[in-house]
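Apart from one protein chain that is not included, each protein chain of the complex appears where it belongs.
Order as written gives the chain letters A, B and C; numbering starts at 1 within each chain.
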Amino acid sequence: MMKIRVLSFGGLVEIIGKENMIEAIDTDQVVSHLEQTYPALAGRKYVLAINEQMKTENTLLQESDVVALLPPYSGG
Amino acid sequence: MMKIRVLSFGGLVEIIGKENMIEAIDTDQVVSHLEQTYPALAGRKYVLAINEQMKTENTLLQESDVVALLPPYSGG
Amino acid sequence: MTSKPKNIFVQGAISPALVAESLEKHATEQNIGAHEIFLGQVRADEIDGRKVAAIQYTSYESMALTQMEEIRERILSTYSLACMHVYHSLGTVRAGQLCLFVFASSRHRNEAQQACRDVVELIKKELPIWGEEIFEDNSSQWKTNAFK
Partner (left out) sequence: MTSKPKNIFVQGAISPALVAESLEKHATEQNIGAHEIFLGQVRADEIDGRKVAAIQYTSYESMALTQMEEIRERILSTYSLACMHVYHSLGTVRAGQLCLFVFASSRHRNEAQQACRDVVELIKKELPIWGEEIFEDNSSQWKTNAFK
């Protein structure tokens, strides 16, 4: 099992911290492992990006991938 | 017969000058007298204002009225 | 109208510094969320082989200011604005220099954006202002606003 680098932003940082290393083969596993460790994450609104590309469906991961949890934007 | 103050603007100044005093009882007379004195005015595009209010129909004038000949605008 | 209309005319080109100053003045108004700014700049157009060096602006000033008050009232009754400022050049403005500055501020961006757009349109259409293009060879030609 590989360790995947997971970044978080905005209000999610207060829940799961800026960065986590999570053992996972796909994005669904990333999310479920994070929710186990940080129950407050469940029910929060966010989308996932892999290597800065938005992903809406479960996606297999590679060792070097960077997953990001992005809550609703509020720039501008 | 009264003398009416007539102002002109934009390209019309080159034809009839900045200001004329014209004997006239209405705006039609203002225009026809100006065209007699300055034949180049005929055929030029402009609208008339009396005391800064646009007038599209022939209008009777009073001694203190100021008539203005306004060619198409090009501000901005 | 009982009050004297606000002057919008500036002699010569509008300075970029005026834009910065206008913004600085509104830094204390804490219910403004959006500023929309339009600036007109004199283009060095080439017409029949002659290049525009400057535009010389003249106006029926008193009438233009009265008309501008009417535009201002129309806009302020249509859009909810924190403020609106307009500056237009008179006299000579060289190619590359600014001749028109419209500034609208509001709580949310839509109001300022729409207001700014409408005001620019109305200024070009309704204010008795004339621009004479002066070419590099000192010949000249009167501009006419085209509405597309």
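Note that contacts are C-beta pairs under 8 Å (C-beta built on N, C-alpha and C of every residue); 3 or more make two chains touch, one makes a residue touch a chain.
Keep in mind it's a predicted model, so treat the numbers as computed, not measured.
Considering the whole complex, the hidden chain is in touch with A, C.
Which of A:I4, A:V31 or A:A68 touches the hidden chain is settled by the complete complex: it is A:A68. Contact residues of chain C toward the unshown chain are 16-17, 19-21, 23-24, 26-44, 95-98, 105, 107-110, 113, 117, 120, 148. Residues touching the missing chain, restricted to chain A, are 7, 9-11, 49, 52, 68, 70-76 (touch as defined at the top).
Rule of thumb we're sticking to: only the chains that are shown with their structure count from here on.
For the pair chain A and chain B, the distance between C-alpha centroids works out to 74 Å.
Averaged C-alpha coordinates put the centre of chain B at 27 Å from the centre of chain C.
Residue numbers of chain B whose C-beta contacts span two or more other chains: none are found.
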